[in-house]
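Okay, here's the structure, questions in a sec.
Removed: one protein chain of the complex. Kept in place: all other protein chains.
Our next item is chain A:
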Amino acid sequence: MTSLTEKRAARTQPETRKIRGKVHLREHLMGWLFVGPFGVVFLAFLIAPLAYALYLSLFQKKLIGGTSFVLFDNYVKAFTDPSFLSGAWFVIRFSLVSIPVQIIIALAMALILDSVTTLFARFSRLMIFLPYAIPTVIGAVMWGFLYSRGFGPLTDIFGLFGATAPDFLGSDLIFYGLLNVVTWQWAGYYMIILYAALQGVDPTLYEAARMDGAGRWQIATRIKIPLIAPALILILVFSLIGTLQFFNEPQILRYLAAGTIGSDFTPNMYAYQQAFSLANFNYGSAISFALGGIVFICVYAFLFFTRKRRSFL
């Protein structure tokens, strides 16, 4: 026993370092091995396509004259292209209206469901969440049919009162038509996230608040909302990114909305049209990257502005 410890103690410094180095290397390898599968997928399916799209966006292909390297010409074109700019302006406007509407509805629902614990509350929770479980395409088609003046129910309902039905697929109301579809689809999902965050709040805080004389309204605004602020920030970022990349709903509804939704309605639709219908992959990639830039700026600005306020939001 003693001799063994002596032997160990007698080991020279470089020797231990060598062994440690070996262990370190092995740990290193193991680490890479664990990260490897993710790394390969990440590189192959995210970084490589992005790099390729960026590469494509620096070229221009003409019917006469072939492909040439143009550096940022496509980006200059995008930011002076009325189609791209009007699409970008639309999604920004749409975000400014739709995100607050969705968040307020989701928050109100979550707060109500959090303080009511009857069987009905559980049923409502499921029902409010249900639209999110319906694929966007089917949701959009369904709403398209509901809006239809030819065979939707609106004409009949308004007809009962002798009024003409509003045309939610017409150019005046399409904004609200889409707003309704998006809110219907996503508010339930955000509600679940907020509800889950509320469930994580320590109930003793409410008790303490009540002892200090706080009412239900005060508990909600002074305790619950500040405590779930991180979840609120999260869904705001989610919805901001999602809305700026608006594609599914307008793309589906354009077949039902007579000429109201053009192929350049949102930047994503415009990129799709350029790439897959006009074979202009270069410009399509440039639009996608330009949109990515806009998303990045918007999200960064949002996080910057909410950074300090997080404590009392």
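Please note the rule applied: contacts are C-beta pairs under 8 Å (C-beta built on N, C-alpha and C of every residue); 3 or more make two chains touch, one makes a residue touch a chain; residues count from 1.
The rule we apply is simple: contacts and distances are computed from a predicted model.
Asks: Please identify the absent chain by the protein name in its UniProt record; candidates are "Response regulator", "Histidine kinase", "ABC transporter substrate-binding protein" or "4Fe-4S dicluster domain-containing protein".
Replies: "ABC transporter substrate-binding protein"
Asks: Decide which residue listed in A:Pro37, A:Pro203 or A:Gly259 touches the omitted chain of the complex.
Replies: Only one listed residue reaches the unshown chain, and that is A:Gly259.
Asks: Kindly note down the residues of chain A that lie in touch with the hidden chain.
Replies: Residues in contact with the chain left out: 62-65, 145, 148-151, 171, 255-260, 262-264, 273, 276-279, 281.
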